[in-house]
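First the structure, which I've put down as structure tokens, then a few questions once you've had a look.
With one protein chain removed, the remaining protein chains of the complex are shown where they sit.
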Amino acid sequence: MAKCLKNLINISDLSTDQMFDLFNVADSMKEILDKKKTCDLCKGKILATLFYEPSTRTRLSFESSMMRLGGSVLGFSSASGSSVSKGESLADTIRTVAGYSDIITLRHPNEGSARVASQFSHVPIINAGDGGHQHPTQCLLDLFTIRKEKGKFENLKVLISGDLKFGRTTHSLAIALARLGAKLYFASPPGLEMPDYITNQLKKDMNVIPSVSHDLKEYIGLSDVVYMTRVQRERLGEMEYLKYRGSYVLSEKTMEEAKKDTIILHPLPRVGEITPNVDKDPRALYFQQAYNGVPVRMALIAMLLGVV
Amino acid sequence: MAKCLKNLINISDLSTDQMFDLFNVADSMKEILDKKKTCDLCKGKILATLFYEPSTRTRLSFESSMMRLGGSVLGFSSASGSSVSKGESLADTIRTVAGYSDIITLRHPNEGSARVASQFSHVPIINAGDGGHQHPTQCLLDLFTIRKEKGKFENLKVLISGDLKFGRTTHSLAIALARLGAKLYFASPPGLEMPDYITNQLKKDMNVIPSVSHDLKEYIGLSDVVYMTRVQRERLGEMEYLKYRGSYVLSEKTMEEAKKDTIILHPLPRVGEITPNVDKDPRALYFQQAYNGVPVRMALIAMLLGVV
Partner (left out) sequence: MAKCLKNLINISDLSTDQMFDLFNVADSMKEILDKKKTCDLCKGKILATLFYEPSTRTRLSFESSMMRLGGSVLGFSSASGSSVSKGESLADTIRTVAGYSDIITLRHPNEGSARVASQFSHVPIINAGDGGHQHPTQCLLDLFTIRKEKGKFENLKVLISGDLKFGRTTHSLAIALARLGAKLYFASPPGLEMPDYITNQLKKDMNVIPSVSHDLKEYIGLSDVVYMTRVQRERLGEMEYLKYRGSYVLSEKTMEEAKKDTIILHPLPRVGEITPNVDKDPRALYFQQAYNGVPVRMALIAMLLGVV
């Protein structure tokens, strides 16, 4: 696979084989991390983190990954202070930074920007979020965590809850899970349902028809995996927000209805949709999931650089 | 000691023995630095610098320390551009970043934030300033410098001058110096005196009654150490400012009254309370003091990580 993969722009760029190859490499990276061993695979290599939109979590996770591989990191964490303010095109910035680094990770507000970047770069581009479009490494770390904990995807019952309309990570996750054989359950407040083009794609391409509800409690008892996402208060009206609040908030009480081996995931940051008293529940794995972002990104960087 | 110390939140968390252990390690770190040797004690380790409030000096000093130990650094230098803007709690940020790093240094505007952070982190937390509360590494480097130059604390005459009301570094320094046996002299403009709860603590717990004046010149002739701090013009009225200006500004002329072996310290930045012509005086050690921040923080990081 290492030879084939040049960039990671869209999760659908990866074949299932490539995905599992990456998970296997990530397994060995996780072992290095867990045992606190050092690694010099990327010694002398430079990762550029070009973040035109701020994202502490994603940026720091990429930086940690490159440092854990023995490499260095340069870049910027917001567009202000970059040459953007002088009117430079993304293509020109990418061509220049490609001369300063060995691999680039890009977050940009415009959909398709990462694809454009890859056309102007002679070093690999990793899409770290292009507008509401794609955020493939989030999807990879979600899948890696599910596989790690559940051992399989086939017939796994996965409930995805929250804002399924604007929550971009849920779109690629649903498609990827369907491709891998999981059964899908969606729970969202009215008005924030999964868009039709996603459910149509699920049905047409993969013959998957998700079960849909407005209350996560409807499916929590049968789910193997519960994937929670944020609902931004502003998306619903204040009335609606108060009305549906309880239907997509996971509390200690809701957890009583979940199975013993159900796992709870969340891409973070959360702002209230999982109550803090759930954190101590051994089924709550969202911080473990965030930690898994490091071995997954280590694997991706190492593969794109051809050092594994 | 290395085994006992888990975090550094408050200077009073350190026993006197622990403090001297740390100074001894810092001595050997200083030797490495002075001889321009390289050090790989923290190779492969990552320091996260989470600065919710800007502080160039403290942040760069920590970063330099970790780099001098052969480690790497990631983080942010202001709250904007962090997940804070998405409403994430400090606890969640800490738990996530603890997955990306081996040790965290935190500056946060809220008092007690570092203590909270330490409750949610499985990696060591160093308090780099929590509101007006504590800034223990500043205190450590001050004490280290005094010990380095004077060889002892017992019966040392230390004058602390400037804004003793709002200048947080002076509070912990006074307590620590009293504990170590120094004699204290305070000089501040009226209205900016050391708060009662500090003088009461000095008296009650350590039986130390500082000498107090409104003019630093009153004690300068007898002091072994003069510790200058900033007086912000806004704290006094403009009239008061002009009236008391000369009483807490250290000039070449004031230095004539100081002893030959008196040392002048300042936590920096200064904005006028030491005139530039004092800089060339061999007794002016504030830049040396800033430099000492590196070996002290190297020692602290290495001890918290258990590599010395």
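For reference, chains read A and B in written order, and residue numbers begin at 1 within each chain.
Simple rule for what comes next: a residue touches a chain if its C-beta (ideal position, glycine included) is under 8 Å from a C-beta of that chain, and two chains touch if they have at least 3 such contacts.
Nothing here was measured: the structure is a model prediction, and the numbers come from that model.
Peer 1: Specify the residue from the set B:91, B:206, B:222 or B:268 that touches the hidden chain.
Peer 2: Only one listed residue reaches the unshown chain, and that is B:268.
Peer 1: Please pick, from B:22, B:94, B:258 or B:290, the residue that touches the omitted chain in the full complex.
Peer 2: The one listed residue touching the chain not shown is B:290.
Peer 1: If the missing chain were put back, which residues of chain B would it touch?
Peer 2: Here the touching residues of chain B are 37-39, 54-57, 60-61, 63-64, 67-68, 70, 72-73, 77-78, 268-271, 276, 287, 290-291, 293-294.
Peer 1: Can you name the residues of chain A that touch the chain not displayed here?
Peer 2: Where chain A meets the chain not shown: residues 43-44, 46, 48, 72, 74-76, 80-83, 85-88, 91-93, 95-97, 99-101.
Following the convention adopted for this analysis, only the chains that are shown with their structure count from here on.
Peer 1: Using Cα averages as centroids, what's the distance between chain A and chain B in whole Å?
Peer 2: One centre to the other, that is 40 Å.
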